[in-house]
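Yeah, one chain of the complex is gone here, protein chain that is, but the others are all in their spots.
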Amino acid sequence: MKKQYINSLNSPRFSGIKTFMRLPYSTELTDVDFAIIGVPFDTGSTFATGSRFGPQTIREASAILKPYHPVLKINTVDYCYGIDYGDLPIIPGYIEETYASIESALQPVMDANVIPICLGGDHSITLAELRSITKKYGPVSLIHFDSHSDTTDLYFGKPYCHGSTFRRAVEEGLIIPESSLQIGLRGPLYSADQFDFALSHGIEILSNWDIRESGFDYVIKKIQEKTAGHPVFVTFDIDFLDAAYAPGTGTPEICGFNTFEAQKLVLKGLKGANIVGCDLVEVLPAADSPGMITSYAASGIIFDFIGLLADKKRSS
Amino acid sequence: MKKQYINSLNSPRFSGIKTFMRLPYSTELTDVDFAIIGVPFDTGSTFATGSRFGPQTIREASAILKPYHPVLKINTVDYCYGIDYGDLPIIPGYIEETYASIESALQPVMDANVIPICLGGDHSITLAELRSITKKYGPVSLIHFDSHSDTTDLYFGKPYCHGSTFRRAVEEGLIIPESSLQIGLRGPLYSADQFDFALSHGIEILSNWDIRESGFDYVIKKIQEKTAGHPVFVTFDIDFLDAAYAPGTGTPEICGFNTFEAQKLVLKGLKGANIVGCDLVEVLPAADSPGMITSYAASGIIFDFIGLLADKKRSS
Amino acid sequence: MKKQYINSLNSPRFSGIKTFMRLPYSTELTDVDFAIIGVPFDTGSTFATGSRFGPQTIREASAILKPYHPVLKINTVDYCYGIDYGDLPIIPGYIEETYASIESALQPVMDANVIPICLGGDHSITLAELRSITKKYGPVSLIHFDSHSDTTDLYFGKPYCHGSTFRRAVEEGLIIPESSLQIGLRGPLYSADQFDFALSHGIEILSNWDIRESGFDYVIKKIQEKTAGHPVFVTFDIDFLDAAYAPGTGTPEICGFNTFEAQKLVLKGLKGANIVGCDLVEVLPAADSPGMITSYAASGIIFDFIGLLADKKRSS
Amino acid sequence: MKKQYINSLNSPRFSGIKTFMRLPYSTELTDVDFAIIGVPFDTGSTFATGSRFGPQTIREASAILKPYHPVLKINTVDYCYGIDYGDLPIIPGYIEETYASIESALQPVMDANVIPICLGGDHSITLAELRSITKKYGPVSLIHFDSHSDTTDLYFGKPYCHGSTFRRAVEEGLIIPESSLQIGLRGPLYSADQFDFALSHGIEILSNWDIRESGFDYVIKKIQEKTAGHPVFVTFDIDFLDAAYAPGTGTPEICGFNTFEAQKLVLKGLKGANIVGCDLVEVLPAADSPGMITSYAASGIIFDFIGLLADKKRSS
Amino acid sequence: MKKQYINSLNSPRFSGIKTFMRLPYSTELTDVDFAIIGVPFDTGSTFATGSRFGPQTIREASAILKPYHPVLKINTVDYCYGIDYGDLPIIPGYIEETYASIESALQPVMDANVIPICLGGDHSITLAELRSITKKYGPVSLIHFDSHSDTTDLYFGKPYCHGSTFRRAVEEGLIIPESSLQIGLRGPLYSADQFDFALSHGIEILSNWDIRESGFDYVIKKIQEKTAGHPVFVTFDIDFLDAAYAPGTGTPEICGFNTFEAQKLVLKGLKGANIVGCDLVEVLPAADSPGMITSYAASGIIFDFIGLLADKKRSS
Partner (left out) sequence: MKKQYINSLNSPRFSGIKTFMRLPYSTELTDVDFAIIGVPFDTGSTFATGSRFGPQTIREASAILKPYHPVLKINTVDYCYGIDYGDLPIIPGYIEETYASIESALQPVMDANVIPICLGGDHSITLAELRSITKKYGPVSLIHFDSHSDTTDLYFGKPYCHGSTFRRAVEEGLIIPESSLQIGLRGPLYSADQFDFALSHGIEILSNWDIRESGFDYVIKKIQEKTAGHPVFVTFDIDFLDAAYAPGTGTPEICGFNTFEAQKLVLKGLKGANIVGCDLVEVLPAADSPGMITSYAASGIIFDFIGLLADKKRSS
């Protein structure tokens, strides 16, 4: 297998053009296992905008990553070959046209059996990703880390924004509700019935209080149950993390989770799962700390995704 | 009951004049349950100044709040009508004159049986609030979240500043010491006897180590015991939170608490308590992260106060 | 005339709900001369987003303004009564619907003969303002301070964004090209013909080099010539200022102008002009300095607009 | 003469305890020509507080200064011996007591014939400095760089704050009005008569527009005329500089001056003047740029003061 | 014993020249127990530079410290006399010459039996400190808090940088491997064998996952076992803390520890240990939050070191 990473023991990590984890920048898809794909779209944001710069800073922060995953005990480059595919064409200010563009731009990636790891952008982009992925795999088990359910019907009378993504996904038949899980929900709601759509369609919800009370092992088991036997799409809204760990996001929520807890859920819950795609969304660099901790957290979680892909290949 | 919040599903949360939680800006007190009241005074600060801008940024951050409280499972607007009363007149640089001004400006609020929720400003303002409140209710049970005891006698030879508030309050008979509790104290002290005044007067102190060792359930029970049967004033110094969760404050302290822990203590400890007033102080925006996490935390805690008021009305 | 400003010698400038210049927050239009109106829309941005928070920070910065204008030597409150009208309803992510909403929301303002002073938001909003204003006044003389011409036909194949506003305005007959002037243009272009549309329609352009070579008196005279005898709309893109004076904007340009130069052009060029509306756009707080100098600059320029309105009334 | 500076060619400028310009930290006043003296007091601020940290960051920024002044063509250490005297005792929150403390703490400095160069703190401190200095020299010619006149009678009904300093100074007979000059005034005023006190007492005012119209040579000549034959006190409010050059201040004003213009006025206007004291005030680090340009500007202007002192000694 | 701290109840904490904890600035070593010593060297950094400013901001943040340690229940000034020794001479850009300079500059400190508490600078400086300390005490038990092992052989073909410090220390016989412990290691590695050197030489490693699984009491016991009977050097890389608690560092790592956990390990693990030197490294102010939480955390941990020294003296 090709050795894709630049060795940072020879070449300083701060040097060079910023691709994710110093992966080769390429649109050549043959013999590729996964592709890092930016989707710099933030027109779907209902509060703070600016996540269009998320892919840029996640790539910058990813410069400190290295190929061996110490928790999974695997040298990811021994099992997976990945590329940085660049960014998908989007049309700022025009969400429906962007959806069409994302969907068609992902087609060759899907055709090549490459697993897409998308960097948002706001959470509205996930709908287009799901449309593309389900054309290949059919409806997926959705494992959704977030502080918000994103199943509101209409914002300002409009059907598409980052707050309605998963309602649309259910309506379009893109996910298997009873095999899907929303993890980490918290914060004030518009009304008592705000989760009714999700719940009535069979999506299970674990709020922050649920998780603190039932414990992480319970959540891990839930993830395993939901994903068993299905193609899995993992969507990670960075505001799953507490505002102290991810200040750089559009609608930060307090009372959330730290990065170790996130890593534990991702690595233990999804180990062995049949992940067919994933994304990490809502990093908003302009609201981040000068030290860019949100982008570091995002790049670390993405490396966990890569570790899982490598681990899955090792065990198969 | 009047529906006081602007519906953010129709009107974007980032738009409009910044009142707390988009409440109506009003000084009309009839049929009002609670009033958000800014007290932008920071002359009492002994280290970093700038909390006079605290009310402004807390109001900004509160734009993302919504009326339903998911932990208390209550739609607050169904039980409480609140307003944003604006800011009280203060005289920057003149603490004693400001105390008089606060006290008299709170009088109509107290007269109208409206519960004041004050936004600091530094912690010196609480003395004036207590003077006003106790005129109506008599001495109160004080539940005090803070990393500092604020019971030093004199700073620089002077009796009034944010570090002596509760010594003065005891001396003036404003609080019932044995029904009062200081939670979260930590950090180096001037001397071994710095807590002697509080302890000798019967105020119980739970330091961060005490809390870590005894557990949160113990603290919750303590709060319940202290508040039972008394009018309660809750004062929340944002530096109760760890410096990572509340960098935007004048004297940040490490080894503190996260927002989930704060929420748990507030909601479980004070559920059912007879809260007659509360404040949240010491938010210093100039030291906050670009993402304003301290102001988000502050606004979230204040929403917990509102939730408690609604819950109390529901159950009565 | 009503005395509308809060006297900051009695009430500290940092206190209270943030309306522009501490004007009354009101939607009552009778006997009002001008209305400050926020338009927090940034979906039209082709580079950095976030100007939806522009109205908020301009209002905050305006707290230090006072009613007497020392250059025009006029106490503005003696001649004009103004209000802060709040923000117009906009639909984030949907530009055409927002245009319709702005246009209809401005209707009562126009009907009441109130001069609107709009706070952006990105420069796309000016098209909707012009549609509304010209319904009353017919085509206007446009005095356009900017580093960009904003007359590109299509961005990403789409007709509406902040870069095509004035092409659409010409096409829709909203401005009188030969009575319009674009001042301060600079920075690299897509091609040599990028200004062809404007020039071929008769809009005169004064680039930064033109201005440095011809001098400010020449520009002042040009503004006077263009505006003579017409209703005038002044649109001020904050990136007219050099990036050092206005870092908080979406597409900053170097080699620009300082605030004194801007003030000179505004006050001397537009003195006596029949201003029927104006706006200040493209303030992007997340990119501003911690000291918020861009918002201070913006609020100062808006006060110059107010000064001009008062001066016009005095002389008429 | 003692060689007081640490040679930064041998010892890196970023190392060591931060005294101004790496001067010796000492309270020994024998054979000392000038003393850098911090006065970290900001209780007199009517808008943003935080200038109590001004002395700290000015000292930090001064690390890049070196002893030879290239405009005055003088190696300052060949003519002057200076020390960093530390900070004067002040009582935060108590302005009158602080005045007394400053005045008495400056006494030994005055007694030792050492010229004080004070670092603010807000502009209220200058009153106490003048009280102390005039005890030795009698009333002084005041050369006052500022965007504000600071001659308001009462703020919030109180006589002492940073906005009334020079009215009090005139009333107390500390300055010779007709030998005093206020340079750079600009920005909106409370009313047309706000400068009446200064003007009626004979203080000449040069606004920014005056200076732009009359030219810098005129201003230089004015300074020379006013200072001729008198002991001179120079007070430099950093907001004399434009907000783009000094964002880190409490009440920034646009339409101001750049640092070269400031240097020209200081060096040419005050060359040969009998400076008996000076200060630089209103640096507010929390509002400064990450690059601390305001503190760099402040330290540079103070070095110009030192250069003038050395030049005066060389020529005498 | 001399009372070395300035009493901040009399003199405001924000005033004066910034020494650590307001200790006297002195190079006089007689009757001194510990010396705070800056080592502002960052040439050894392989990613972000700027920790040369670490000593400056740690000193600033330490202004809020006070002498009584509430966890150890000891007034440190009753048992220890400390000074701020200033910074050691270093040669930026030249690591081997700097090592020699540090080593010789520490010699008088060691000769005077003063315990050095060094403030980095990057982690490369610890090698020079160990060289100096072991000349007096022989090889030491190393207690190493860090997210990285720093035992890489060569970076860019070079033997000296912050990533190879402890490999060199083992090779030079400066530490007793089997009495040494690396605590908190985490984050991706270059390869599976990256810890082989440390492990094969007998250094025990406790990763973040190890610690979460075995518990803090286990770690405390491990520290006690390793240090028993040996002179101990404690090196604390601030990136031991999670990136949310210490954003201001050169290679932040997520999934780490909070400050309370750090304090618990330091105080309980090292109580009674024979600490002969310690350092705290890798604070990078330019990446810190505006509120400087990393420097506050650093100064707090150093105060724990001081508390341990006092406690040791009390018990001996």
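Quick notes on this structure:
By letter and in written order, the chains are A, B, C, D and E; residue numbering begins at 1 in each of them.
FYI, contacts are C-beta pairs under 8 Å (C-beta built on N, C-alpha and C of every residue); 3 or more make two chains touch, one makes a residue touch a chain.
Everything numeric here is computed off the predicted structure, so don't read it as measured data.
Listed by label, the shown chains that the missing chain touches in the whole complex are A, C, D, E. Of the candidate positions E:A48, E:I203 or E:V283, contact with the hidden chain is made by E:A48.
For the chain missing from the display, the contacting residue among E:I6, E:I102, E:C161 or E:L241 is E:C161, taking the whole complex into account. The omitted chain makes contact with chain E at the following residues, 42-46, 48-50, 52-53, 91-95, 97, 156-158, 160-161, 286-287. By the touch criterion stated above, the residues of chain D touching the omitted chain are 7-14, 63-71, 73, 75, 242, 244-245, 258-260, 263, 289-293, 296-297, 300, 303. Touching residues on chain A toward the chain that is not drawn are 11-12, 14-19, 25, 38, 40, 52-53, 55-56, 59-60, 84, 86-87, 89-92, 286, 290.
Criterion: only the chains that are shown with their structure count from here on.
Touching chain C and chain D together: B.
A rotation of 120 degrees, rounded to the nearest 5, superposes the Cα atoms of chain A on chain E.
In terms of the distance between Cα centroids, chain E is separated most widely from C. In terms of their C-alpha centroids, the spacing between chain C and chain E amounts to 55 Å. Across the assembly, chain A contributes 46, 48, 156-157, 242, 244, 286-287, 289-290 as residues in contact with two or more other chains. If you check each pair of chains against the touch rule, the ones that pass are A-B, A-C, A-E, B-C, B-D, B-E, C-D, D-E.
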